[in-house]
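Heads up, one of the protein chains got dropped from this complex, but the rest are sitting where they should.
What follows is chain A.
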């Protein structure tokens, strides 16, 4: 079985209490913006950090790796599902998009 070549990834989860989408940063802590996530370009580093992140059961639920690419302001999602997770729903200005707007205001 040939392994598929590794594509760059971020580590993401939901926060245990609030349920908010969170990302694993280069400082090995959870942050709220996709752009502040650490982007792993190698399998070994991703696996090692995933193990650490996944051990934080009291903070994070459903820890997983998700494809991402480097953009102008940091990592950006590849799949539309991750785009919605990083932004919020499209029918109301709720979730991350509202958080980001109020933080910027």
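Definition applied: a contact is a pair of C-beta atoms (placed from the backbone, for glycine too) under 8 Å apart; a residue touches a chain by one contact, two chains touch by 3 or more; residues count from 1.
By our rule, contacts and distances are computed from a predicted model.
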Absent chain [UniProt protein name; select from "Nitrite/sulfite reductase", "ABC-2 type transport system ATP-binding protein", "Carbohydrate ABC transporter permease" or "Carbon monoxide dehydrogenase large chain"]: "Nitrite/sulfite reductase"
For chain A, residues in touch with the removed chain: 14, 16-21, 57-58, 61-62, 78-81, 84-85, 88-92, 94-96
